[in-house]
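Apart from one protein chain that is not included, each protein chain of the complex appears where it belongs.
Chain IDs A and B follow the sequence of writing; residue 1 opens each chain.
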């Protein structure tokens, strides 16, 4: 082969090497870098789950507290809006109300804000567990109640809730509200002097289903079922 | 060209290619790697905001609870220190006190820890929202109060707070404390028997401004304005 032919061949070889090199660099990132990136992606995936669960804990704590503040002031439309479409509500053994429209009917029967009326339902002592997939959650709460009317009755009440929550389009709602009365007593007569019986049905509204869990308030004793196992023993 | 000249030329070309390659590798990270890194940076930015907001929720829950524990025991200097420089305080319709020095004056008028005195102000049922920029926050709380003196009076009280918080140099403080009394009654006379009127002014201290929100405690009814819209309807 003539000399100039070899030169051209070698130049073409060189150019080919150059192209192959640049392409090769592009197609094969350092294995070290690839592994560091994969590790970071995995850690960030796990962090996103954890940070979301933490945010959900606070969102649900807020939601149940918001419910309570609406109930205190008879804001029934606002309270009902916090329930999911298929939510159920069961309070004080008065049967189960199913679906938000029925929950709303129940709430509206509880009375209106008016001079001399007190209807405090404090929402306290949360135990909140968000499900692994972040779409549902459960919460145990208790309520200390101060209810009554000027010139009529005054009562203290206490109850345990076992509630459920569902997240739809990034918004948490109550999917189940189940309240078990612990005691309901006259303001000036303690539990030692007996209890005030709560009517088994509202006067004005039948439930969709009779109570799902039969129990009695004080002086009866009842342990509202826990949504969680013992966090240490797992039982 | 002589053979040895061509050899030198080709060796120089090769050395040049080598240098160009190494420099090229350094100056042009894989587009795939660049995009993965940009994606990770974006996810970590979002995570930092979320984790900070979660931390802020707990810090504010702690702060308001800490305030309450100081109030219980008349730790007025400690309680006043929790307020920002320009904070305002308005309690039980007694007018607004503006700035931490005035907040401190108000608190010191509430009485000292002494044998036979009870001044419990429980801090309960938080609804906490941290602003998008993480610099301010708002919280709705309620207080159940047990107050009185051995041999004199004993009262139950209940109130709603709508408070604001500000973060300065990484430390949260209360920038606004506004408490609306729901009821204040004799220990042994329930709300059905009427309420104990709270004096409109402290005997010993005039406010900086008359009450910003006129309202009445039980038997009057009042809905302390919410700092938040309905979390489901947005209204």
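Heads up, the rule we're going with is that a contact is a pair of C-beta atoms (placed from the backbone, for glycine too) under 8 Å apart; a residue touches a chain by one contact, two chains touch by 3 or more.
Fair warning: this is a prediction, and the values are worked out from it, not measured in the lab.
Novice: Considering the whole complex, which of A:140, A:155 or A:176 touches the chain not shown?
Specialist: Once the missing chain is taken into account, the touching residue is A:140.
Novice: Touching residues of chain A against the unshown chain: what are they?
Specialist: Looking at chain A, the ones touching the missing chain are residues 1, 3, 6, 10, 13-14, 17, 20-21, 24-25, 28-33, 36-37, 40, 43-44, 47, 50-51, 53-54, 57, 124-129, 140, 142, 144, 158, 160, 182-183, 188-194, 218-221, 223, 226, 228, 230-233.
Novice: Suppose we count only contacts with the excluded chain; which residues of chain B make the list?
Specialist: Chain B touches the chain not shown through residues 3, 7, 10-11, 14, 17-18, 21-22, 25-29, 33-34, 37, 40-41, 44, 47-48, 51-52, 54-55, 58, 61-63, 65-66, 68-69, 72-73, 75, 78, 81-82, 113-118, 120, 122-124, 144, 146, 148-155, 171-173, 186-188.
FYI, only the chains that are shown with their structure count from here on.
Novice: Please report how many Å separate the Cα centroid of chain A from that of chain B, as a whole number.
Specialist: The separation of the two C-alpha centroids amounts to 22 Å.
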